[in-house]
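Would you mind keeping the following structure in view while I ask a few things?
Missing here is one protein chain; the remaining ones are kept as they sit in the complex.
The letters A and B name the chains in turn, as written, and every chain counts its residues from 1.
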Amino acid sequence: MSPLFFIFGPMVLAALVALYGKKRDTIVKFVSLALFVWMLIYALELLAILPDSGYLDLGSYLAVKDFGFELTLQVDHLSVVMLILTSVLLILVALSSWTMKRTSTYFALLILFAGPITGVFMSTDLLWFFIFWELTLVPMYFLVGIWGAEGRIYAAVKFFLYTHVASMLILLAFFLVYKETGTMNMTLVRESMLASPVLIWWLLFIGFSVKMPIFPFHTWLPDAHVQAPAPISVLLAGVLLKMGAYAMIRMVVLMLPGQSAHFAWVILALGLITLFYAGFMALYETHLKKMVAYSSISHMGLVTVAIATLSYSGLSAALFEMIGHALIISPLFLIAGFLHHRTGSWQMGDMGGLMQKAPYLSAIFVLAGLAALGLPGTIGFVGELTILIAAIKSYGFWLILIALGSMIGAGYIIWTFRRVIYGEISQTVRKSDFRMDHVEFAALVIFAVLIVFFGLFPSTLFDVINAAFAPIAAQGGL
Amino acid sequence: MFGTFSLLFVAALVSLALHRTKWLKPVALVAIFGSIFLTYSGSHIGLAGFENSEAIRLFTLILEIVLLAVILHEEEDQTLTQTLFIATASVALLQSHTLLTFIVSFEAVSIISFVLVSHIRTAAQAEGAVKMFIAGSIATGILLLGAVLYLIGGGRLGAPIAVETTALSTTGLFVMLLGLFYKLTIVPMHGWAADSYALVRHSHAAILTGVAKTVVAVAMFRFFAPFLAEHLSLSVPVMVTLAVVTMTLGNYLALFQKRIARILAYSSIAHAGYILLAFAALKSGYASTGLLYMAIAYIFMQTAVFLLLDILRKRYGIETLEALKGLAKKNGLLAFFFTVQLFSLAGIPLLAGFMGKAVVFYAAVDAGLWAAVLIALLNSALSVGYYAWIVKHLYFDEAQGPASQSNDKLPIVSQLILLAGTLTFGIFASLVFSVGNAF
Partner (left out) sequence: MTTLVLVLLILPIIGALIAFTSGLKKNALAFWTAEVTGTLLFLITLILLVDYKDPIDIPMRWFEFGSFSIPFGIYIDKLSLVMLLIATGLGLLDIHFAHDYMGEDPHQPRYYAKVLFFIGGMILLVSAKDMVGLFVGWEFMGLASYLLISFWHQQKDPADAGVSAFLFTRFGDIFLFAAIGLLFYLTGTLDMVKLNELSQAGKLDEEMMFVIAVFIFIAAIGKSGQFPLFPWLMRAMEGPTTVSALIHGATMVNSGIYIVARLFDFYAAAEALMVVATVGALSAFIGATSALVQRELKKVLAYSTMSHLSIAFVGLGVGSLAAGMTHLVNHAIFKALLFLGVGAVIMSAHHVKDMWRLGGLGKKLTWVALFMGMGVLSLSGIPPFSGFFSKDAVIAEAILNPGSAGLIATLVTIAGLLSMAYIGRLWLLTFAGEPRDKGLFGKVTRPSAFWIVLPLGIMAVMTLLMGFFQEHIAEMVSNGPFEEPHVAGLFFGLMSGIVLLALIIYYYYVKRPDLTEKIAAQPLIKTIHSILFNGYYIEKMIFWFAHNVIIESFAKTSHWVDQHIIDAAVNGMIGLSQRITHIFGYTHSGRVGDNSGAMTLGLLLLLAAMLTGGAV
């Protein structure tokens, strides 16, 4: 199967679905599900044939004479891990959207999203990477703007503009890279070839920081994530943010190792600030989904700290935590969105006693919440533990500060349980109906199972993750 | 020799006789198809003072395809005829090789533009036409002043612009450029455009801003590039300053407008700023490709949006953003065309607009102007503000008024042609790169 199929196929398919999908909701749903499952299978196949080190070439297309602009597709372990994560999340998002209104348009956009996101992780040509990177914004803009909650327009436009401005910096950096090295293939670019590495480093760092997001470039996130429909919040948190972290690892840390080492303290400091600042924000929040959003930012702060270690172990931990974050935050977003959908309220104060009306839903919320605060037995703990160890190893004992971050996490998560799940049943909860579509509930259960499974058997993931950085570490690149 | 130029010229003359008959449109279509065929097979004007090139051939082809779309779209006899005339003049302008032919063809384009908009029905259209006419006459004055200075300074009328110039002829050429900037709507020659583009009929505006402007840009580049490249120390600061001021002014003024046409008019001015960056980036080998790419992308998307506005006004009487609300529910197809072309203008990838900007901006980076490019990129991001805002009205707001999905066939075909162009040149960049340096 040509990889182009997975990049441009979805775009064509999306158009077909949009044109002919009206009144064929069930078919549309299964078609998109089939596509995402196929993507997963393809990603797993790629994993099986990956070489131990270096890239697997998937071909080059659309070469342009005299301009290093060519759709070069190459994958290594890092990109395949991201592809697997993306396709799994897409499957679960499709399941979670089973009862979404205006089905065919919604799924068409979902399918449209699948194309560029595959391209982002496969392309090693800087300009094509940028093209796909930008294209992911378009379906997201519509998904947030059309299906979002009451403040959707402000959120969608802010999200689109804010991240677009950041992309402009990235584009300029890519131009400078090409001018100074004469190649647009990121695997061939070496820092030593650059004449202005400092400028390029800052442009890239700020550009990717917005997507991750890192303080102080985070304010688009609470708005976008809160207003987006729940499954789209999952995509935003699980895939879009990960794009930022992926790019940060690949194009800042690995492509510009010297500058990154020089400015590591910037990454570290901003990561720590993000971790605590977002934690405090979550602690103060009474808006359920905003609390989850800030918790999401706080965890990305942890990822940033892990990236800042610039070490083999630290990057492995970062990648693991990225996956962990996706699996943990997703059910929280889904349930928060579902509660809003059913109760009409965002405020935790209006809820309470949910456990009495929807015990299983509450149980999954509790499990995901516990994972978010890093309880052992869940994927969250492994992420925090590995990051703590890696960070202390790189920067010395004072990074036990990270542990304090998980205390703040416990604070807001446990208080959320108290306000939403436990306690006397509130009027709002008593009136509302919490019966959930079986397919949507199944998606939640899968999330819960994955959280526990990878929490107990993290080596299944780490075997692949370590392989992403082992060759670079072996060459002394880390 | 029977070439593109003669075919179009004859067709235009013949069309005058066919007004009020059903034959006008078919004849125009036949003529434009014929010209496409002839251009494709490599015809050029066989007169002295004209010269063709690969890049010009590609651009002429695209120009004719876009005009085909315009003709498909257009119903009105007068406009159809003027479209054919403007095609004729454009072909001549693009191939002009001497100062004389250049000035004459440029004036021809200008005058046909005046004739085009002089088909006045409302007071607003009159205002637009008059403003354009007055500004045009001043610009012509400046242009001729420059030409005279150049000639006094030792320039020759019957030859391409001299690269080696005296102080006086250099000044003359820069004054000429200033006069030409009127058509390109570069600050300070832009004042008329914001009003005229918005006030005249949308299909006329499509020809003015989409077609005439790009033709002038390409011809100017072809004609002046050797000279400007020789005087970088003077041309780069002037061009960069004008480019930055033009795009910033255009974008900011477009931000909070309420009438769609006015937004697009200012956006057209902003785009002129981006185009001008190519003139500043002559040091780089990518400048010509960049300009060509930008022109190709721009001619497709700008013509498309104004033609769409024309459809919207005719069908729904839509003039303002407020009236645009919920169009996606009323007429999904038009909303889709509009969105794609707007995103192309905004520079969203896989659409021609992105590639055009990318190549021009890269050329400027290559020429060492990264700070100017940063401003241009931020401008481009700013412009997303109003494009996304239009899209917001299309999709996120509730519809007002009754829905009617049916569309006239021909305008839709014309939109499909323009959409295909926007998509093709967004993906297959090598089409342009292969001829980009053969100006």
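In this section, contacts are C-beta pairs under 8 Å (C-beta built on N, C-alpha and C of every residue); 3 or more make two chains touch, one makes a residue touch a chain.
Just so it is clear, the model here is predicted, and its values are computed rather than measured.
Chemist: Which is it among A:Tyr42, A:Phe205, A:Phe320 or A:Phe441 that touches the chain not included here?
Modeler: A:Phe320
Chemist: Out of A:Tyr61, A:Trp202, A:Phe263 or A:Phe462, which is the one that touches the chain we can't see?
Modeler: A:Phe462
Chemist: For the chain left off this view, which of A:Met122, A:Ile232, A:Met281 or A:Ile364 is in contact with it?
Modeler: The missing chain is touched by A:Met281.
Chemist: Over the whole complex, note the residues of chain B touching the chain we left out.
Modeler: Chain B touches the chain not shown through residues 130-131, 134-135, 138-139, 142, 167-168, 170-171, 174-175, 178, 182, 187-189, 191-192, 194-195, 231, 233-234, 237-238, 249, 252-253, 255-256, 382, 385.
Chemist: Footprint of the hidden chain on chain A, which residues?
Modeler: Its contact residues with the unshown chain are 158, 162, 215-216, 218-220, 277, 280-281, 283-285, 311-317, 320, 353, 355-356, 370, 373, 375-377, 381-382, 384-386, 388-393, 396-397, 399-400, 402-404, 406-407, 410-411, 414-415, 417-418, 421-425, 457-459, 462, 465-466, 469, 473.
As a convention for this text, only the chains that are shown with their structure count from here on.
Chemist: Can you compute the centre-to-centre distance for chain A and chain B, using the mean CA position of each chain? Integer Å is fine.
Modeler: Using C-alpha averages as centres, the distance is 41 Å.
Chemist: Spell out the part of chain B that touches chain A in their complex, as residue ranges.
Modeler: Contacts found on chain B: 285-286, 289, 343, 348-350, 354, 358-359, 361-362, 365-366, 370, 373-374, 377-378, 380-381, 384-385, 388-389, 391-392, 395-396, 427-430, 433-434, 436-437.
Chemist: Touching residues of chain A toward chain B in the complex: what are they?
Modeler: 62-67, 69, 127, 130-132, 134-135, 137-138, 141-142, 145-146, 152-153, 156-157, 160-161, 164-165, 167-169, 171-172, 175-176, 178-179
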